[in-house]
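Structure first, then comments.
The complex appears here without one of its protein chains, the remainder shown in place.
And then chain A:
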Amino acid sequence: MRFSTLKELALVCVSEGKPIHLIMLEDQAKESGRTAEQEWDKMKDYYGIMKEAVIKGISSEKTSRSGLTGGDAKRVYEYTHRPDASLEPFTGKAMAYALAVSEVNASMGRIVATPTAGSCGVIPGVFVSSQERFGWTDDHMVNGLFTAGAIGYIIANNSFISGAEGGCQAEIGSAIGMAAGALVELKGGTPAQAVHAVGLALKNTLGLICDPVGGLVEIPCIVRNGFGAVNALAAADMALSGVRSVIPSDEVIQVMLEVGSAMPDIHRETARGGLAQTPTGKQIIEQLTKNKKKPLL
């Protein structure tokens, strides 16, 4: 890869006169030894899976394997159509779609890890709702996934993308940064604006702990995907309107590394702290263990 930081990525884009997605595609083909067409087609398949998951999740009331969650995407989707909903319908839709994909994930349905399964709702939520709103082609969206991937690649190699290593900021936070930066480019923003969007988005999730009830990717993971999609839209709008991340985005990524490394074990996916160890959290686990007679935690 010709870049290892966001700054380098933006510089390569400027010097080559190419958008982020094209730089990523070229470097991906070089790394894999396959053609750019082959790599692009693989990404296109992934976008197909994302759209299917949105459709499946939005219409389903199926509960997760644990029985703890399910049906919220449908509830939220229906509510967004009400005239008194606080979010305007397109924003509500992004939120509902993100919930939908996360619910499909919790019910052992098919999704794409973006960057992980726990944060698989944010990017499809933002992408599919924006595609509907602006009438973009699938090809345009697939390009956007390469942009998101380039941003995620930089975050992952300079900090982390798993809750076990860096808390939820590493999963949901990274997903929001990736979605926000990609949305900026999809809407015609410059690489520099896309990079600012990443920093703006990440700042808002710094310190977010990973505390899943029972260690399951359900509570609070699913709702955090819904909120994440809304945050990504907001970060993209801020960047496109000219707001800059005064602390450079690469430095924000370093802060995520610092905060995640300092985070106690109980708040890094072990389910030994946070929401997982509230009286209700513990009670839910006791109940599930009783029902299944199998160890949960």
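One rule holds for everything that comes next: contacts are C-beta pairs under 8 Å (C-beta built on N, C-alpha and C of every residue); 3 or more make two chains touch, one makes a residue touch a chain; residues count from 1.
In this section, contacts and distances are computed from a predicted model.
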Report summary line: Name check vs UniProt for the chain missing from the figure, options "Acetolactate synthase 2 small subunit", "TIGR02186 family protein", "L-serine deaminase" or "ABC transporter substrate-binding protein", returns "L-serine deaminase"
Report summary line: Where A:Gly17, A:Gly33, A:Pro83 or A:Gly135 are the choices, the one touching the absent chain is A:Gly33
Query raised in the report: Which one, A:Cys13, A:Val54 or A:Ala148, makes contact with the chain that was left out?
Result: A:Ala148
Requested in this report: Specify the residue from the set A:Ile58, A:Val217 or A:Ala239 that touches the hidden chain.
Outcome: A:Val217
**Report entry** Of A:Ala156, A:Leu206 or A:Val243, the one touching the omitted chain in the full complex
**Finding:** A:Ala156
**Report entry** Hidden partner chain, residues of chain A it touches
**Finding:** 1, 4, 24, 28, 31-33, 39, 42-43, 45-46, 49, 64-66, 104-118, 120, 123, 145-146, 148-150, 152-153, 156-157, 161-162, 164-165, 178, 214-218, 269-271, 288, 292, 294-297
